[in-house]
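The complex appears here minus one protein chain, its other protein chains still in place.
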């Protein structure tokens, strides 16, 4: 994977988030403030603009540019979480011009760690970490396989994780005060995380 | 007609206005500010309270008490118009303890004059005068008949007049700026005027 | 189904509101002993000063009661919702604020208000208090230019009352306060747009119908029909329609100064009002006009109606001085 391949993956995510904007807003409306689709599609729209204006670049440079543009366009909860995730991913592959299949699990794990570090969520708190943590685990388990397989395994695990959030009571974020009323609703951040990994997989 | 008979007539109007409150508000909503039913039922509610607390009284005293209580409870357009109408009616029969059939046309005419004097409307301006002016004319024409016949004639004429307002373009009041858009809607003040005369007739 | 309101009995809404106002603003306002619907400025009226009495129906707060205070109106007569006050509270206002130099009545041009305030003026004359009247007619959508005297008074009241109140505070004579009031009214232009209806506390039903996706330009502050109904347009287009009309009526020369009020009708967020102001200022700038002062917020409302109005006052040196003069009201201050 070159810097351009990473760009292609992130641009695919941008398209996926545009398509899912209303769905994610509606999910967030059930237990939050109805803006998660705006944050994700707006944030990745800014990533698209930044990457389009970028000539070449290493994978690390691409991730850093994505981190910065996403954060400045969005703020909110998703901004710092994904900015940290992208910076960690960039740091994890620092120095490489071209990534090998062996780098794929490290990327997913780095993103999950960034989100966990920034958000201080625990698994089961009903956040996007409940998609990213199983995704990282699945990516680690798939180590040695081609990058596309690694991402596919991560995406599938994230989808399951996102699905499972509907059985969880929120402990963090806007939904935290809902208690039992958050049951039966999927966490919007977990759902968008799974969509992101699925779009990345498809772009590989 | 004694003072008590006048009271009975006005109390009957109060009941009629309570019953018509929503209908009159809805009519006013079409071309005005949707409060005519509130004004009429609120105003006659105050009349009811004032007359209930009044021991005896001549027809003139009853009309004056009605004028004052209606005006202070309502303001609006209806307040000064009906306050003036009642004061004129009281003045028209000043000095009499008991009214004869011959006084009936004078009462209706005095009320119409009061409304015309206070509001400065012309017939055809699409106001309550378009009910009161034909009512006064019909009452005059019925002079010599029993009071009940006089009021019945006035009520019928007022009903026709109110009906006819739907063909008029408003020249005064809140509907005045509507121009042709006021066509097809009856004037709420004319409609309540007809109801008033009908209730008075029934109470005689 | 009833509209949603935080009220008790609808018939008590106005009086309970006034109770709440006096509890919050007892340092600046009091009720007349003669009428609970006559609200008097504690620090306004004084010997030798023309008394300024404003008033009208409730439901437009902070208009009228919020503009009572030192440097603005001396008293307000308060009616039922969307209904002129009867003569009694207006007369009580006159008696409380008369400082021997005469009293000016100012209120919006509506048939009911004219009849009631005129009756009060006649009663005041019996007490040997001279009362004059200036009607506000700033709503340019409510009648054609050649019938400007038939227009309604709406949010522009704010500027017109402010100018007259400052003139009285400067101890001008009744002649001069009246002249200023007429002059201020003649130079004040408002256009409004409504997006959704309001409902009266007593009926709790929508006063009129404004279907999904539609707006009405020129609608009055009691829901009186306007001049054009159609699909909601972008903010800039709405403001352009308003400003085209206002600028045309105003006929100002490049370099002239104006004061601006972007007013919310009740349910429209400040965000939208400021987005409108952006375009208002752009249009004024294009016309070569200088904005001396801008107010943005809910100054003349229609209960919970959504919508907004733009008012432009065409200043001259005197009006500018009067608009700038400090005033201290419960719901409005200039410092």
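A, B and C label the chains in the order they appear, each numbered from 1.
By definition in this document, a contact is a pair of C-beta atoms (placed from the backbone, for glycine too) under 8 Å apart; a residue touches a chain by one contact, two chains touch by 3 or more.
This is a predicted model, so every value here is computed, not measured.
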item: Omitted chain - touching chains that are shown; value: A, C
item: Residue, one of A:1, A:20 or A:38, that touches the chain absent here; value: A:38
item: Residue among C:125, C:186, C:232 or C:253 that touches the chain left out of view; value: C:232
item: Residue in contact with the excluded chain [from C:116, C:196, C:263 or C:311]; value: C:196
item: Where the unshown chain meets chain C, residue by residue; value: 1-2, 4-9, 13-14, 16-21, 23-25, 58-59, 61-62, 66, 193, 195-196, 201, 212-213, 215, 232, 234-236, 238, 260, 262, 266-278, 281, 291, 294-298, 301, 303-304, 306-308, 328, 331, 333, 335
item: Contacts of chain A with the absent chain, listed as residue ranges; value: 22, 25-26, 29-35, 37-39, 42, 71-81, 118-119, 172-178, 181
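To be clear about the criterion, only the chains that are shown with their structure count from here on.
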item: Identity of the chain that, by mean CA position, is farthest from chain C; value: A
item: Distance from chain C to chain A - Cα centre to Cα centre, in angstrom; value: 53
item: Approximate Å spacing (C-alpha centroids) for the pair chain B, chain C; value: 32
item: Centroid spacing, where centroids are CA-atom means, of chain A and chain B in whole angstrom; value: 73
item: Residues of chain A engaged with two or more neighbouring chains; value: none
